[in-house]
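The other protein chains are all here in position, but one chain of the complex has been omitted.
The first chain written gets the first letter, and so on, giving A and B; residue counts start at 1 in each chain.
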Amino acid sequence: MPVHLILFLLTCLSMTVALFFVFIFAPAEATMGEIQRIFYFHVASAWTAFLAFFIVFCCSIAYLAKKRRFWDFISLSAAETGVLFMTFVLITGPLWAKPVWNTYWSWDARLTTSLILWLIYIVYLMIRKYTEDRQQGARFAAVFGIVAFIQVPIVYMSIRWWRTLHPAPVLGNVEGGGMETNMIITLLVSVLAFTMLFLNLLFMRYRIAQVEAQLFYLRENAE
Amino acid sequence: MADIRHIIHLVSKDLLIELRSKEILLSMIIFSLTIILIFNFTYDIGIQAVQRHTPGLLWVAFIFAGTLGLNRSFMREYENGRMEGLLLCPVSRGSIYIAKLVGNVIFMMIIEMVSLPVMVVLLNLDIIKFIPMLFLLLVLGNIGFASVGTLFSAISLHTRSRELMLPIMLFPVTIPVILAAVKSTAFLLNAKPLAEIMPWVRILIGFDLIFTTLCSFLYKYVVED
Partner (left out) sequence: MIIVDKIEKYFGSQRVLRNLSFKISKGEHVSLLGSNGAGKTTLVKILATLLKPSNGSASIAGFDLLEKADKIRSCIGVVSHQSYLYQDLNAVENLRFYGKMFDVAKLDQRIDDVLQSVNLFHRRFDMVRIYSRGMLQRLLLARALLHRPPVLLLDEPLTGLDVSSRDMFNQFIENLKTHKVTLLSASHDIEHAIHQSDRVLILKDGSLVLDKLSLHITSQELKENLR
């Protein structure tokens, strides 16, 4: 069986299992109630987006070192998929926050960093799009991908300090701490399912990039 | 050693040209003053409130004007293919980057030295006793902003949208610098103790060190095939 089919079937399977865990297995949260179940999708997409951006970082280094097209295709695919998942994070975040905190948005470190990351990787995709020469675009994107990723922890830290020094309303600590065992299990299953989904999308996008390059080659040589 | 000598000559060449044309500095200064003016209108507030917003206002003006300068400084090299002439020299690419960075920081310092006194008068600020520390913050902030900015301006010049690309690449990535610069300036002007300012100064120094090193290394991948 080809790899992409196995990947696809595994994704379907793990997604189904995850749905079962999220809606049936996991208990409703004591104070937030049913709405808290969005948390499993929210955190899982956030994890996936970070994974994607980390892959962009690693493949950018590999591309600059080796100048092999493969690395460029993977970083492009990971960046696009990462932006998709980060969009999902930014949609589920406010949806969850409104009923619970009675506000769509709070400028806390995690949320703000997510927004900044989303912006940064959209710019990453723009650099590729707006550079005429494909190889040059790949080099530029790789350089940008490295700089962008290295500043992620610094952004996170500085925003956190910025908030803590200006005491913000306490919004309640959701992650870690007082979570029930069943919730943790559900979260892990959900993260696994989203990772599978991500790998699946990454692989599909990579194939598209390959086909695009072939098409480009054929067109150019047909003239 | 040879690198340092090359950097000095590269920087003095840029300064000499700017001294003759005054094109970059003049537009940067006017721009930063215009921003102050616009802020004053859009906020339409008394002196009291302006003082509260001063640190943010100062840095917005400096950073926007700085972006203008960043865009121009490499543009000058690319007109008439001069960059090619520069790349033909047996000079390390890192030195070319550092020289441009130093030039950009000097430009930013100059506009700040000119527009600060004007702001002091217009906004009725009281900064005399903070000058040494403020100078330090400006230097650190400028280096952090220009370190990434110099690298990115070399990239943005080759994109289809040119100058448009630089701010959208640069601003999200330099948020830590902007945050730290504004925060530390605010604490300084509000006469907060040094212990509260230092964490932000440390962020600035850390950012400067990391990104100057990283970008001077990455620069060769931007200009070379």
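Please note the rule applied: a contact is a pair of C-beta atoms (placed from the backbone, for glycine too) under 8 Å apart; a residue touches a chain by one contact, two chains touch by 3 or more.
Just so you know, these numbers come straight off a predicted model, no measurement behind them.
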Field: Which displayed chains the unshown chain touches
entry: A, B
Message: By the contact criterion defined above, which parts of subunit B meet the unshown chain? Give residue numbers in ascending order.
response: 2, 5-6, 9-10, 13, 16-17, 20-21, 80-82, 84-92, 224-225
Interface with the undisplayed chain - residues on subunit A: 133-135, 213, 216-217, 220-221
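To be clear about the criterion, only the chains that are shown with their structure count from here on.
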Message: Under the definition above, what is the set of subunit B residues touching subunit A in their complex?
response: 148, 151-152, 155, 158-161, 165, 168-169, 172-173, 175-176, 179-180, 183, 196, 199-200, 203, 206-207, 210-211, 214-215, 218, 221-222, 225
Message: Help me check something: in the complex, which residues belonging to subunit A touch subunit B?
response: 64, 116, 119-120, 123, 126-127, 130-133, 135-136, 139-140, 142-144, 146-148, 150-151, 154-155, 157-159, 161-162, 165
